[in-house]
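For this depiction, one protein chain was excluded, whereas all remaining protein chains were kept in their positions.
When the chains are written out, they are named A, B and C in that same order, and each has its own residue count from 1.
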Amino acid sequence: MADPMKIRAHVVGDATEVKVLMSHEMETGQRKDAQGNTIPAWFIQNVKVMHDDKVVLAAQWGPAVAKNPFLSFKFKGGAKGDKVKITWVDNHDETRTDEATIA
Amino acid sequence: MPKKTFGGTLAASLALGAIATGVLHGCATAPADREVSERAEAMMKASFKPHGQAKLDRLDQDETQRLCSEYAGHSLPPTIVEKIRQANLATIRYPADGKLVGDWKNGEKIAQSGQGFQYSDDPAKPAGANCYACHQLSPKELSYGTIGPSLYQFGKRRGFTDETRKYAWQKVYNAQAFNACSNMPRFGYHHILTEAQLRDVVALLVDPASPVNQ
Amino acid sequence: MDHPRRDALRRGGALSLLTLVAAAGWLPRGAAAAETWNKGAFETHSLDETMKALGGAPPVPSKDIVFFSTPDIAENGAVVPIGITSNVPKTEAIAILVEKNPNMLAAVFDVPAGTDASLSTRIKMGQTSNVFALVKADGRYYVNSKEIKVTLGGCGG
Partner (left out) sequence: MPSIVRRVVVAFATAGAVIGIAGGALAQSTADEIEKYREALQDGNPAELWEARGEEMWKAPRGPKKVSFAACDLGLGPGVVKGAYARLPRYFPDAKRVMDLESRLVWCMENQQGVAPADATKNVFGNGSAKRSDLEALVAYVTSQSRGVKMSVPLDEPHVHDMYRLGEKMFFYRGGTHDFACATCHGDDGQRIRLQDLPNLTKVEGAQKAYTTWPAYRVSQGELRSFQWRLNDCFRQQRFPELVFASDASIALTTYLAGRANGAEYNGPAIKR
């Protein structure tokens, strides 16, 4: 089971700023281990950020996104106390959803 | 182990110097300080373990290493400077065929590589000299260090002469022959580089066609 | 999870960057959105291949696409910060491409109405390369680029 994300969501003016760190290897599938065997690709493919029932950002990622991914963006609206919910799905069909309260 | 051979020569000449001048021990270093040094050395020997090619004998200091550690942070007395330089100058060997300059292209590769002699390195593979870690050389390489001086236009500035070529060979072989307690590894003395590699690094410095001299 | 849909997309094969970006711009709102991954677009190996896919609709170079917090030199290629703001009106999607990576496309973001067309993330770069910020706005395509140098480092390497 993957480790929880670290999500920060703050009201900035009329928008909500979201910053998230995810715990993931983001293995490219192009590296070799000490024995010379290719390490299979293992990376997050989809990220979806929800505010209430609305998708505020959706992403498709390849293995070129850095290990332990970071993402930062802003959406209009959102009030202190609201929830921001983030879900990722990787190429092994592992998934993780975490939630943060807008501060 | 070549180090023992050269180290023996080195230690002998340093010891002679010490008898002659009487300044090797005692002046810059108080007895209490020496006691701490000795305990520190014993503690280190108990706190490291052999790993691959890096055995515990790497903690055994030769006379130059010992003196340079002892005087670290103090200014070196001129007599010690001279003794270290002379002893290290005496270690320098030259190729039997007298050829000091090889292929600068290979020299550039050696200058770029920091591999070799770490316990994580394959001892079967050739070592690098990692010149760029400390020196600017070819202006094309932006990622260079500043522990040593810039060597850009080394040959061009000094002239493409026999003296320059010999100086480059000596300096790479054993920098402490000139600069006592230099930070630069003694690439020939410690046999870090082979004779052919030393030639190639010298070529990088002194060949008029080398990017260093453009 | 909606596997049949995802497999169908994977079998899609010759999906171009154009259709990828189009797809990103038209991501269905809702649960299915997170399960769409355009395999073909993430497997383009060369700039030619990727750009050819743009066909008759090449992106227009645009200074309305701005890189922010994106250094000219990366101390380490394993983590390269990229920030992109699109000032092109009606921006629907932003993609990040690295010319000299084994697969060019790094990430594509669908930017719904109400979300700022400005985001930052971190990518890997195998070597010094141009990085493209590709934007879809109001059905048209725009691009800007920036060269990022990747340096060598350390004492042991």
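Here, a residue touches a chain if its C-beta (ideal position, glycine included) is under 8 Å from a C-beta of that chain, and two chains touch if they have at least 3 such contacts.
Fair warning: this is a prediction, and the values are worked out from it, not measured in the lab.
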{"item": "Chains shown that the absent chain touches, full complex", "value": "A, B, C"}
{"item": "Touch with the omitted chain, as defined above, among B:C134, B:L151, B:A168 or B:V202", "value": "B:C134"}
{"item": "For subunit C, residues in touch with the removed chain", "value": "47-48, 51-52, 54, 58-59, 61, 63, 69-76, 78-79, 81, 83, 99, 120, 130, 132, 143-149, 151-156"}
{"item": "Interface with the unshown chain - residue positions in subunit A", "value": "3-4, 6, 19-21, 23, 25, 66-68, 70, 72"}
{"item": "Interface residues of subunit B (partner: the chain not displayed)", "value": "3, 36-37, 39-41, 43-44, 46-51, 54-56, 58-61, 64-65, 68-69, 72-73, 117-120, 132-134, 139, 142-147, 183, 185-186, 190, 192"}
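Methods note: only the chains that are shown with their structure count from here on.
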{"item": "Graph class of chain-chain contacts, one of line, ring, star, complete, other", "value": "line"}
{"item": "Chain pair with the higher count of C-beta pairs in contact (A-C, B-C)", "value": "A-C"}
{"item": "Distance between chain centroids, defined by C-alpha means - subunit B, subunit C (Å)", "value": "49"}
{"item": "Where subunit A touches two or more other chains, by residue", "value": "none"}
{"item": "Junction residues of subunit C, two or more chains touched", "value": "none"}
{"item": "Partner subunit B, residues of subunit C touching it in the complex", "value": "149, 151-157"}
{"item": "Subunit C residues touching subunit A - in the complex, by the definition given at the top", "value": "1, 20, 24, 27, 29-30, 33-38, 42, 78-80, 98, 101-103, 105-112, 114-116, 118-125"}
{"item": "Residue ranges of subunit A in contact with subunit C within the complex", "value": "15, 26, 28, 30, 45-48, 54-67, 69-77, 87-89, 91, 93, 95"}
